[in-house]
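Before I ask anything, here is the structure I am working with.
A single protein chain has been omitted from the complex, and every remaining protein chain is retained in its original position.
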Amino acid sequence: MDQTIPLLILALPLCMFLVLGLAGHKMSHKMAGILGTLGMGTALVLAYTTAFTYFFGGNFVDEAGNRLQHIVFNYDWLAFTENLIIRLGFLLDPISAMMLVVITTISFMVHLYSLGYMHGEKGFQRYYAFLSLFSFSMLGLVVATNIFQMYIFWELVGASSFLLIGFYYTKPSAVSASKKAFIVTRFADLGFLIGILILSFYSNTFDFVTMTQAPGNVLASTGGAVFMGGSVLTWALVLIFMGGMGKSAMMPLHIWLPDAMEGPTPVSALIHAATMVVAGVFLVARMFPVYLVEEVALEIVTWVGALTALYAAIVACTQVDIKRVLAFSTISQIAFMVVSLGVARPELHEGVGYMASMFHLFTHAMFKALLFLGAGALIHAVHSNDFTSMGGLRKHMPITHITFLIGCLAIAGIYPFAGFFSKDEILVAAYSNSMMWGIWMTAVAGLTAFYMFRLYYRIFWWNNPDYSKHHHTPHDAPWTMTLPLIILAAVSCVAGFIPFGELVTWNREAYEIHLNYPIAITSVVVALCAIGLATIMYRKENSLPDKVADKVKGLWTAAYHRFYFDELYLFITHKIIFNLVSRPIAWFDRQIIDGTMDMFAEVTNKASEAIKGLQSGRVQSYVLVYLLGALLVGVVTVICMVL
Amino acid sequence: MIEEIFSNILIYFVVIPVLMLAGLALCKNIKQIRAVALVGSIALMALSVYVLVDYLQLRAAGETAQMLYTDSWQWFGPLNIHLAVGVDGISIAMLLLSAIILFTGTFASWKIDPMPKEFFLWLILLSTGVFGFFISIDLFTMFMFYEVALIPMYLLIGVWGSGKKNYSAMKLTLMLMGGSAFLMLGLIGIYYHSAPEGGQLTWNLVEISQNNAIDRDWQYFLFPMTFVGFGVLGAMFPFHTWSPDGHASAPTAVSMLHAGVLMKLGGYGCFRVAIYLMPEAANDLAWIFLILTGISVVYGAFSACVQTDLKYINAYSSVSHCGLVLFAILMLNTTAMTGAIMQMLSHGLMTALFFALIGMIYGRTHTRDIREMGGLMKIMPFLAVCYVIAGMASLGLPGLSGFVAEMTIFVGSFQHTDMFHRVFTIVACCSIVITAVYILRVVGKLLFGPVQDEHHLQLTDATWWERFSTVSLIICVAAIGCFPGFFSDLISFTFSENIFKVLGIN
Partner (left out) sequence: MEISMMYYLIPSLIMFCCGVYGFITRKNMIAILISLELMLNAVDINFVVFNRFLFPGQLDGMFFTLFAIAIAAAETALAIAIIINIFRSNKTIDVDDATKMKF
């Protein structure tokens, strides 16, 4: 494939970032916004072209009909040793092509949406610059040809996420949220880095293609080395997954994501719902053949995912901030993907879990972005994040209402919306692995439907508060904001019918999706029951929710406080790291280490003070001493001569 | 003889500063002083770029000698002391770094007050020492230049400093002199063991290393001497305490030059003298110093987390980053050492940037306490953005210099297969998280958030000379970050075969 288009896909957002970052303050808002959107639009067209050429061009299939991994270009960037070389390249394969489509689509929608949403904000140009930087980094991440390139862009997306969360930098909560996001993910990246170090040492390459084509070699080269009860490879893979846990907000490293909602809502849609947070899933998918070698690592992945999915779903049922609900729902849905990868085995339905995970990633990106953008429109209209100050909005904002409903139906997994198909495949994979995971995930899917419709009813039904005391009654947003909603809603309706199995599978062989009716029907029934329950509880204003909350008071309060994870982290960082490590070290440094140095000086001073009287400056006393000395010498001499 | 000397290009690294000194002595007003300082530093920068290009061409043409442009003129016969010069990729990188920092330092002290003439005289004298040190390959001459670089620091801090300047200046000088005492002992020891078969004793480090002259038992004694001697200047735990006080009191340009270049003298010396000449002892004793430097890395970072004075934060961060330099040098393999040199470059540039920015902020707000400032992003966006970039470089954002240096070090260090080295590598890796903590803490408190002090709203953003100085440093930081291959090739060529043949390792 020609290099120009892939290169442009990466170069365009980067150029936009540089142009808007350096010259943005000289431009008008409109100019900057349109420039950024156009740049992203062009990248979108190019990415679609690339993906289309890859999937349907026919050139990237081998004789057996399997899709190929194609390295479009791969430049040496920094050579550590002969084999360990960081290259910057462009790897085209099913998942990267799919991700190109996802990222550019959502990013373009968000660019467009932000024209309206961020209208008149101070730092509008800066906002677009950061969006471009993020798009560049994310695109670079998904097309990485080697694990170190991925790490580089991994860090860059982290930084751009930091910048965007902290966009309202005068707001202390936004600043601390951005700090938290960066530090928590940095901590996870430490694991990722160490994992890379271990893995690359044994495999002697950073290259994904080399690593994944013969994953057994990696295991062989470790020579069965064991560290603290686990094989070295397990450790490496778990540590690498730790990086993924940080970015994808898996428990217990999820705490940054709900706080990250301090950023502008379109940013939440782009980064913290659709693209960056699935980087962890993407990472595991990318390394999947290597993970298959060490099934223990996959077991751990499954457990982490399953626990997170349940945890986040429970917490989402109790939150009142609509963005927080969506954030926990995101965590839960990503956990679905993680579980799906964790339970995937080649021998179980030809590794359907892998395909399902990627499928869900794709559909989730669409409907979650839709939900977030819808939430943005609501916040834009009501000027509040809490659904307690909303209600009955279906009459005021019909377009938002319909699109939001579609999003909710999609995420709840109702036929024929996108979520149904992908979730069904995940459940198939889970049941095929073990009954426990199947039931577990079905239950979580039910919870999903419940909390989403709780949210939906609270926003659009419940009661009809008096909006007249607002500046204006809530109404639908301008077209720049509604158009993305409509497009995404349309995509959410039809995305399920994409023959995903033919495009993306773990070994790049085509796989035919067929609905597993028992599982599909079960899950739809569960979802419908949950929706029914939500309808009973939240359709009209009533006291039932409070009664239920009172019944399970302990659980409810704990969930409302997100099971005290934040408090735990605060305790660890402030009480332990700051007060028990940093401060004593600083004290030790000042008092003991520096004190010792000062003591040397002090001793010298004291000593000189003590003998300084001898240098009185009085010649007379010198003479006296001299004389006595001379006498002494004389006497001694005489005595010696006599003796 | 004189003509011979002046036909060697390297000698101009010393001649130009000396000419600058003469020029400064004749200056009558601040404009002339600035002109002389500027012309001189630009000349030095041009010279180092020229040498870099020429060096690369020579290498491309197949020049394989270890040092290029070598020359040697005796200046004290009885002890066989020479003015011997020569450079390899590492020295050139260091020369370039020094020239850049001197250049930007000149801009940073554009409005120095009082006694600008004297200030620049001492500053240039200091840089004479620095340049002389990097071009020398004769141990004695090297040591002499080393001392020339240290002494002016006392006056620069004592006279133009702030805060507890007398205390800091005295402490810094005494501690570094203490290091020098060890060093002198080590160097004399090396001299007397430079010819084991009773030949002519020599100070020339190329000759000593080629003969691998020093016998093993003596190495065990001399290696710690020289390593500690230089290590003091490299802020090695527990001899680092001069650094926070010294930096906090020093005026901007001096902090820049000191953290940016002078601390690199330590790392460079450790590498060029201690490890280069005594590889066997280095290999056997490395573990002691690995522990110390490993502590430095984490300890410095943790200490920085709770400081409230901007300069203290950066001084401790320097302890951490410079600790990483020594740490990587001690790993004794090409990758880690390349990383060490890159870290020197990277740390030099970004810490100079930091100190320049702190100086500028301090010049406006008259406080360095982060608790008393806030929301500076709103008041002085340019400086604030630069500070964020510097912070990002420091915490290792890809695309800026810190990342490539640290990664090279970590990957290199991890090539050791034994548990000890690996555990310490992982410990050192932890510093990237702690660095993020203290950098973001400062960024969050100082730049973001609401404005703390109403009076700060009146403050102005950067002037043109400040912009020039920071932007040129940022460009350099980004250049290393974006094109690390160039620098790593420049540096790593020097490692090939020469040092490691003794150890049989690579």
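Per-chain numbering from 1; labels A and B assigned in written order.
In this section, contacts are C-beta pairs under 8 Å (C-beta built on N, C-alpha and C of every residue); 3 or more make two chains touch, one makes a residue touch a chain.
Everything numeric here is computed off the predicted structure, so don't read it as measured data.
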Where does the absent chain touch, in terms of which shown chains it meets? A
Of the listed residues A:Leu22, A:Leu38, A:Leu624 or A:Val638, which contacts the missing chain in the full complex? A:Leu624
Where the missing chain touches subunit A, by residue: 617-621, 623-624, 627
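Following the convention adopted for this analysis, only the chains that are shown with their structure count from here on.
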What does subunit B use to touch subunit A in their complex? 170-171, 174-175, 237-238, 240-242, 245, 299, 302-303, 305-307, 334-335, 375, 377-378, 392, 395-399, 403-404, 407-408, 410-412, 414-415, 425-426, 429-430, 432-433, 436-437, 440-441, 444, 447-450, 484-485, 488
Show which residues of subunit A lie in contact with subunit B when the two form their complex. 76-81, 84, 86, 148, 152-153, 155-156, 159, 166, 169-170, 172, 175-176, 178-179, 182-183, 186-187, 189-190, 193-194, 197-198, 200-201, 577-578, 581-583, 585-586, 589, 593-594, 596-598, 601
